[in-house]
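The complex appears here minus one protein chain, its other protein chains still in place.
Entry: chain A
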Amino acid sequence: MFKQFTENINSHQIYLLTSLGIFFVFFVVVAVMLIRIRKQHIEHMQGLPLQDTIDPKPLNHA
């Protein structure tokens, strides 16, 4: 069934290749950004949801 897909694709190849190109560049930019992030920062960031500083005596204005 993929035969039909590849046969019909000729006139639209440029769009597929351009979009793949855009995606590739975007992916590389984000990847470089990720590699440059320091480990301590990552640890700080991923710990954020777990650090609740709840007062032991909550006020209740309900």
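Just so it is clear, a residue touches a chain if its C-beta (ideal position, glycine included) is under 8 Å from a C-beta of that chain, and two chains touch if they have at least 3 such contacts; residues count from 1.
What we mean here is this: contacts and distances are computed from a predicted model.
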Absent chain per UniProt: "cytochrome-c oxidase", "Serine/threonine-protein kinase RsbT", "GntR family transcriptional regulator" or "ABC transporter ATP-binding protein"? "cytochrome-c oxidase"
For chain A, enumerate the residues touching the unshown chain of the complex. 1-2, 4-5, 8-9, 11-12, 15-16, 19-20, 22-23, 26-27, 30-31, 33-34, 36-38, 41-42, 44-50, 52-55, 57-62
